[in-house]
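All protein chains but one are shown in place.
Per-chain numbering from 1; labels A and B assigned in written order.
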Amino acid sequence: MTTDLKRSPNRRPLQMSQLGLHLLIAFLLLLSLIPTVIMINLSFKNGLQYRWERWSLSLPLRGSNYLSAWDVIDAYMINTVLVAMVGLAGVLILSLIGGYVFARMRFPLREPLYYAIIALLMVPWVLSFIPAYMLYNNLGLLNTRWALIIPNVAGGPIFGIFLMRAFITGIPEELYESARCDGAGAWSLIWRITFPLSLPGLATLSVLNFVAEWNSFLWPLVTISDMSKQVISVGLFRLSRTTNDSVDFGSGGPLFAGYVLASIPLVILFIVLGKFYVEGLVESGIKM
Amino acid sequence: MSMIGQGLSRWGLNSPAARRNITGYIFISPFILGVLIWFLTPALTAGWLTFQKWNLITAPRFVGLDNIENLFRDELFLQSLKVTTVYTLVAVPLGLVLSFFIALLLNTRTRGISIYRTIYYLPSIVPAVASAVLWAFILNSEFGLLNAGLRAIGLPKILWLQEPEWALPALILMSLWGLGATMVIYLAGLQGIPDVYYEAAEIDGAGAGSKLLHVTIPLLSPVIFFNLVMGIIASFQIFTAGYLITSGGPQNATLFYVLYLYRAGFLHLKMGYAAALAWVLFIIIMGLTVLIFRYVGSMIYYEDTR
Partner (left out) sequence: MRRMPISRREFLSVTGAAGGAAVLAACGPAPAATDEGQAAAPAMEDVELQLAGWPGQGPELLEGLETFEEENPGIKATWVETPGDYRAKLLSMIAAGTPPDTAFSTDFYTFARDGLLIDITDMLMADPLLGAEDYFIQPQEEERCTWEGRWYGIGSCWVCHHVYYNRAIFEEEGIDPPSTDPDEIWTWDHFVDVARQMTVDANGNHPGDSGFDIENVERWGMNIPYWMHSSFVLSNGGYIWHPETRLYGYDQPEAIEAVQKVADLVLVDQVMPNSATFEAIGMGFVQLLETRTMAMVIEGSWSMAYTHDMQEPLGTAVLPKMKVPATWLSAHLHMILQGTKHIDESWKLVRFLSSPYYQELFLVSGLWLPSQTALMEEEAMDRWMSLEVHREGYRDIVTKWVPDYGHPMYGPPGEGEASGFIWPALDAVWIGDKTAEEALLDATPKANEVLKSA
């Protein structure tokens, strides 16, 4: 809808509506920025400012909040990046392959199997919490990073396959036909055609999976006892306990600095992956 | 491949079609294996728990259908079901439409659009704990931003988190800031629509509205459908907002189903009952999804898959 606006700049009325659109974008932009701005604003406050000037910008900014927060959460951040990255690699590979299989290949029981996978999405996580803990315990995986990686690699592709299938279904069949005529096997259909064309989907999956890992709290809390292997969400909770004791509201600044710091890897990830949206991969696909 | 081929011919499965069949299975097997071991085993164990009385402490004891029978006498179960259903009915459609709209706006190739996208996605990136604290601030009836806004336009203040009738609307409002995920999925889908379709439509003299209706929405329908199904599944399993911000209150107005389920297990020490609750939830979501697949799924335009 909006792509054509750019393509036909000579149409007058559209220029007007384009202005309106930009205003609308700006307005929504402002709205969606509110929580982030509040968070950043709070992260620079000292105790008094936090108490009395919670909403307004207050000077001087106390940058040292970031140092105190980083002191507590640095190891947790590194742990989480490590665990999330390894898990993500597995999730991406399995989801791409699985998405292709269910979108493009035909085999007996494909549909029932596919619906069974979707059904897995509906299993409430609380349900398998204790049995899963017992399983990891029996295998001696508690208190190791595997206890954080394996559930993601095993469970992440359930959503991933569902998502990738939706994208891969949308890839024009002609592309596959011509490749098949060139004698490409399933393996190369996946890597030569599907992979480059589903980069936006994979980027999306990466972000969603990473954010989910980043926010996972209860499972790491329970499975990891050694704080040196612990992850960021537990670390943030700990930070909230050390800087913001139950009776003193006064030191929320470092806590919010911690929240901001913890968001940065995700912002970076999103920006890096964002380029997969804009490179017009689909167009190049059409020309193939 | 050749070794597999030899093996296949032994069973008379060497036809190209059969080969494709088998390849599908082979490709999908690592995933299936992983799910079986790490996901399905615990879930099935939990299924077995439905028929047990287990306080996590002493050995489980078989109680037949007691747990399921107890459901119908449990008013908090009904309350949590009601809360979750209302939430889903309002928040999911609202979120679907709004994020679709935003994705359309953002689907341009203007310079700097990636920054816009990032900004829209930011609220979804903020750690859940942080956004819980922030929203508790924003929704506070005395010093919160939201009531300050109401006051500015001359409306009376609302006790967002204290009044039972406002707490759920407050959390629904808050959910609109968590639409980043849905939005990026739409965006990725929009990016995947080849320009040729729009060009063709333009040649036919289609306007913006007509292109939206006849090109974008049909071609995006698998993604819309995906977001609808995921939205419902996720919304029925909503937990964090009720857990961190309202603790299910005030007066159980935000006692979401999974929050109640979690309490049944870890606070009430009734794992068997929690498992029964979980199965009921599973069946509800499943039933809804089947209905959606049947009645909405048939309207989806799948581009030449068969």
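Note that contacts are C-beta pairs under 8 Å (C-beta built on N, C-alpha and C of every residue); 3 or more make two chains touch, one makes a residue touch a chain.
A quick note: this is a predicted structure, and the numbers were derived from the prediction, not measured.
> Quick one: jot down which shown chains the absent chain touches.
Checking the complete complex, the chain left out touches A, B.
> Among B:T41, B:T85, B:S114 or B:N252, which one is in touch with the chain left out?
Candidates B:T41, B:T85, B:S114 or B:N252; residue touching the omitted chain: B:N252.
> Could you tell me which of A:I34, A:A75, A:A179 or A:V222 touches the chain that is not displayed?
Residue touching the chain left out of view: A:V222.
> Of B:L56, B:L213 or B:I283, which sits in contact with the chain we cannot see?
With B:L56, B:L213 or B:I283 as choices, the missing chain is touched by B:L56.
> Touching the left-out chain: which of B:T41, B:Q162 or B:T240?
Within the whole complex, the residue contacting the unshown chain is B:Q162.
> Tell me which stretches of chain B touch the chain missing from the display.
Contacting residues on chain B, toward the hidden partner: 55-58, 75-76, 140-143, 159, 161-164, 249-252, 263-264, 266-271.
> Which chain A residues would touch the chain omitted from the figure, given the whole complex?
Residues touching the hidden chain, for chain A, are 51, 54, 129-130, 133-134, 137-138, 217-218, 221-222, 225, 227, 234, 237-238, 241-242, 245-250.
In the analysis below, only the chains that are shown with their structure count from here on.
> Between chain A and chain B, what distance separates the C-alpha centroids? Give it in angstrom.
Each chain reduced to its C-alpha mean, chain A and chain B end up 14 Å apart.
> Spell out the part of chain B that touches chain A in their complex, as residue ranges.
Chain B residues touching chain A: 1, 20-25, 27-28, 30-31, 34-35, 37-43, 45-46, 49, 56, 102, 104-110, 113-114, 116-131, 134-135, 137-138, 143, 145, 148, 177, 181, 184-185, 187-189, 191-196, 198, 202, 208, 211-212, 216, 219, 222-223, 225-226, 229-230, 233, 237, 258, 261-262, 265, 271, 274-275, 278-279, 281-282, 285-286, 289, 302-305.
> Using the touch definition up top, name the residues of chain A that touch chain B in the complex.
Interface residues on the chain A side: 1-6, 8, 21, 24-25, 28-29, 32-36, 38-39, 54-55, 94, 97-98, 100-108, 110, 113, 117-132, 134-135, 150-151, 153-155, 157-159, 161-163, 166-167, 169-173, 185-186, 197, 200-201, 203-204, 207-208, 211, 214-215, 217, 232-233, 236-237, 240, 256, 259, 262-263, 266-267, 270-271, 274-275, 277-278, 280-283, 285-286.
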